[in-house]
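Removed: one protein chain of the complex. Kept in place: all other protein chains.
Now for chain A:
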Amino acid sequence: MSVMSTVRISSPGEWLLLSYRMPREPSTPRIGIWRKLKRLGVAQLGDGLVALPADARTREHLDWIADEITEAGGAAGVWIARPATKAQERQLAQAMADARAAEYRELRKTAGEQADATAAGSAERARAVRRLRDELRRIQRRDYFPPPERDAARAAVDALRYPDEITEDTA
């Protein structure tokens, strides 16, 4: 595995914390909430405690999720927080960047497999490109500290679409 890049952080910024607890049963709402949090790319700080960098979009998403938890009979709170030290924030950001890096690597691998499995210009190839672009977009939306793996994944998907132009952009 390649060496992980280091996330650069100038000064501790604002974070949003969602603290919550939900009834164990029924499990469907619990799983629904967990899926939503995962899609947002939250960092898990503890049991029933997740974090995201604060911005208008993350605030909105966590607010609604908190509401949904309450409606499902649980309890939830959204907090604005600042890490006490830069190191602590770096650790958090690094864990999030590493999680995204793994997703980008997986995507790049799939793109490579598709390059072998489908013919350039075929309808099958076009479908694979569409699917991979959707997936790439989903990962990017939850990528708050982009690792270098992002560009490699992007390039691999573009190369799948334009096999003749790969050398220019990915060198």
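Convention: a residue touches a chain if its C-beta (ideal position, glycine included) is under 8 Å from a C-beta of that chain, and two chains touch if they have at least 3 such contacts; residues count from 1.
Heads up, the rule we're going with is that contacts and distances are computed from a predicted model.
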{"item": "Hidden chain of the complex, named as in its UniProt record, picked from \"ABC transporter permease\", \"ABC transport system ATP-binding protein\", \"ChrB C-terminal domain-containing protein\" or \"Protein translocase subunit SecD\"", "value": "\"ChrB C-terminal domain-containing protein\""}
{"item": "Touching residue (missing chain; options A:W64, A:W79 or A:Y162)", "value": "A:W64"}
{"item": "Residues of chain A (touch criterion as defined above) contacting the omitted chain", "value": "36, 39, 56-57, 60, 63-64, 66-68, 71, 137-138, 141"}
